[in-house]
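Take this structure first; my questions come after.
Missing here: one protein chain of the complex. Every other protein chain is in place.
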C-alpha cells in the first residue's frame, strides 16, 4: 500500500514537472521570436548558408545606418526546388535567392513573384553567376581537363542527382552542351557520350553537399563536379594541397536569380526591405564579398580585382543550347524524358 | 534447473555471438557518433553545442516533444480504453487505423499535411485568408510529430489492458466508484509502467523525427529548425564535427531514454517480485 | 440511430467512459490520421487510371521497388535470425552485461534515423572504421544495396527482439523439460517444441521490421549511393517526384507503399489472431 501510493505520487510529480518544463520552454521560444521588430526571410539554395551569413550582418548595419531601424534577417536553406515548393505551400519568404531560373519561374507562374521578375534587377535579376567546374585529386592522376575526359572508361564521377538537385541539372546540361558542340549536334553521338558520362557516376547524392561528402570524406570518385564557386570553396576548406580545381574550356553559365516574393513581402510589410536587400547584392562591396566566395560578378571594378581568380572560359547559356529552361526541363528532366532514357539499363 | 541450450559450449557460443554482433552492429555506431563529435576536442564540441542556433534547436525539439506527449497520452489511453473495455462494431478497424503512421513513410506523412494545411490545401487556403500559419511554423512541426508518434502509447497499452481484462474495473464500479475514480484508482496503477514506456517511446520518436518534419518545417535556422534538421544542415555545411555534436546530443537523449526505460523495467520487475 | 441505442444498452456497457473515449478516439483518428490521408487520395483523384498505372510501373520506379523489397527482405531475414538469437540470449542466459545488452536493443528506436544514417555511412565508407576493414576483402557495403539492407536492418532490429522476447519469457520451463524427458536433443527440441511457439511472434516481428524498412528514408539515403536502377529506393522516388513538383506522382508511388504496408500489417494481424486462437482454444 505504502509502496503504491509512493510511486503514484512519483508519477504525478514527473507529469507535473513535464508540464512546467513545457510552459517554461514554450515561453522561452516565443520570447526569442517576439524580441525582434521587422524580420526579413531569405529563402535560398542549400549551399549559400555561409554566403548569406556573411552578407546579412553587412546589410543589417547598412540599413540601420540608412534608416535607423534595427531589423532581423532569417535564412532558410534547402534544395532550390524544395524551397520554391515550400513557398508555394505557404513558407512566408520575402525574397528568394536561388541557383536556378526555373525555381523562380515556378513562383512567378503561381503568382507569388511578379511576372517580369527578370527585368526587376540587372543582369536578368542575377547579381552573380558561376559555371560548372571540376575538383580532382592531387596532381590530377586521371588527367582530366575537359568534359570528354569524363567519358573515359576508368573515370569515376561524383555529382548530385539531376532529379533532386539544381546543381546536378547544371552539370548534366553543361555536359550535354559540350557534346552538342563537340559532335555538331549529332543526336546519336551526343546520347552515346551522355550515356557513358552518366554510367561513370559513382554516387548520386541528393544534393551538392552530399556529393561533396562522398568525394571528400568517403574518398569516392576521381572528380567532383559542382559550381566553380563551390569547388573553390571546398578546396580552400579541405586543403589546397590535396585537390585541384579544373575549369573546363567550355561550360555552362549558371545564373543565380533573385526575386522579391511580392505577395509575402507585402503581407509582412517588408516590400521596401526586400527590394533594398536584393539591390544591395549589386553594390560594389557586396560584389567583392561575393567574389571572395568564388562567385563571378558583374561589377567592373571587382571583376578587374579578381581577374586572376576566374580563368577565361567559354560560357554558353541554357537558352543557347536548349531553347529555354522550360524546354530543357521538359525534354531532359521530366519523368520518362531524356535523362531517364539515358540511364535506362 | 536444466533447460534447452544450457550446455556450456552452446551457451558460450550463443552469448558470444550475440555480444559480438551487437557490439559491431549497435554499439559501434554509438561509439562512432561520440568519437566523431569529440574528434577535435572537447572545446570544439562545446563551441558547437553552445552555438545559438544549436541551443534554439534543442529548445524547439524539447518543446515539441513535451507538447506531443500529453496529446498522445490522452489519445492513447482513450483508444486503449475504448477497444479493450467495450465491444462495438468497427473495433478492429479502429485498431488497424492506428497503424497508419507505421505504414506511411515519414516524408509522405509530411507531404499529406502540407497538401492539406499548406497555402494551396483546402484547409490551408482558408487558414491563409485568416492569416493563420500552421505549416513552416512550429504548429506544423507539432502536428506531423503527433501524427508519427500517436500509435506508441496506444500500442503499448492495448495488449496489456486486453490481457488484464476488465474485471477489476467492474468490481470498482459495483462498489460505486465513478468513471474517473475507477480509472485513476484501479486502471492507472495497473498500466502505469506500460504508460510510461509508451511515453518514453513517444518522446524518443518526437525528438528524433526527421523526414516528416523536414517537409513542413521550412528549415529556417533559429526558428523552425529542430535538432535533427539542424544536424543535417551542419552536415551540409561541411561541419561534420558540428553535425556529430548534435548527433551526440540526440544520442545522449536516446541513451537517457534507454536508461529511463531500463530503470522502469527494473522497478516494475522488482515490484512484481514483491507481490 | 436506433441501432446505436441498441448496442449502447448491451451488457458490455457496464464500464463508464464509452462516450468519452469513443469521442476522443474518433475525433483524433479523423483529424490527425484520416483527414490528411484524404489529401493523398485527393491528389490521386487528379490522375486517370492509365496515368496512375504509368507512374507506378515506370521502369526506374519498378527497379526501386525491387531494390527496396529485396533489401528489406534481406534485412528482415537477417533480423529474424539475429533478433531470435538476441531474444534467446537475453531470456535464457545470465551473463555480465546482460542488462546493458537489453537496453541497447532499443537504441535503433531511440536514435533518430538521420543520425543512424550519417553514422552508418561514416562507419562503412571505404575510409571508415568498418569499411577500411571490409573493402580490402572485396566487400563493399556503403553505396551498394548491402548498405541499404544494413541501414534497414539497423533501424528495424528491435521489432523482432521485442516481439519474440516476451513470448520466450512466457514459455514455461516445463515445455523444455517435457521435451528433454522424452529424449529430444537440444536441436530437435528447439525446432519442434520451442520454435512453434515462437513462430507467431517471429513472423509478426519480422513482418513489422519489413514494413518499417519499406518506408525508411532518413537512415538509408546517406548510405545508399542512389544510383538509378541499382541503389535507388522507393522512398527516394517519392522524394524525387516532390522535387519535380509532381505531387500526384509522389502520391501515386506513396499510395503503393501505403497499400502494401497496410495489407501486410492487416495480414499479420489476422494471421496472428488465428494462430493465438488455435493455441488457446476458443472458437477452434
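In order of appearance the chains are A, B and C, and numbering begins at 1 in each one.
Criterion: a residue touches a chain if its C-beta (ideal position, glycine included) is under 8 Å from a C-beta of that chain, and two chains touch if they have at least 3 such contacts.
Criterion: contacts and distances are computed from a predicted model.
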"NADH-quinone oxidoreductase subunit C", "SoxAX cytochrome complex subunit A", "Hydrogenase-4 component F" or "Sulfate ABC transporter ATP-binding protein" - which is the UniProt name of the missing chain: "Sulfate ABC transporter ATP-binding protein"
Please provide the labels of all shown chains that the missing chain touches. B, C
Of the residues C:51, C:135 or C:177, which one touches the chain left out of the display? C:177
Mind listing the chain B residues that contact the chain we can't see here? 1-2
Contact residues on chain C toward the hidden chain run 172, 174-175, 177-185, 188-189, 192-193, 196-197, 278-282, 284
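In this text, only the chains that are shown with their structure count from here on.
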Quick check of your reading of the touch definition: is the inter-chain graph here a line, ring, star, complete or other? complete
Looking across all chain pairs, point out the one with the most C-beta pairs in contact. B-C
Intercentroid distance (Cα basis), chain C paired with chain B, Å: 16
Express in whole angstrom the distance between the two chain centres, defined as the mean CA positions of chain A and chain C. 36
Could you pull out the residues of chain C that touch at least 2 other chains? 122, 128, 239, 242
Where in chain A do residues touch two or more of the other chains? 210, 217
Going by the contact rule set out above, which residues of chain A touch chain B in the complex? 3-4, 7-8, 11, 18-19, 21-22, 25-26, 28-29, 32-33, 41, 46-47, 49-50, 74-78, 86, 88-92, 207, 209-210, 212-213, 217, 234, 237-238
Where on chain A does chain C make contact in their complex? 79, 81-82, 84-85, 106, 161, 163-164, 201-206, 210, 214, 217-220, 333-336, 340, 343-345
In their complex, what parts of chain B are in touch with chain A? 56, 59-60, 62-63, 66-67, 69-70, 114, 118-121, 124, 128, 133, 135-136, 138, 188-189, 192, 196, 218-223, 233, 235-238, 240, 267, 271, 274
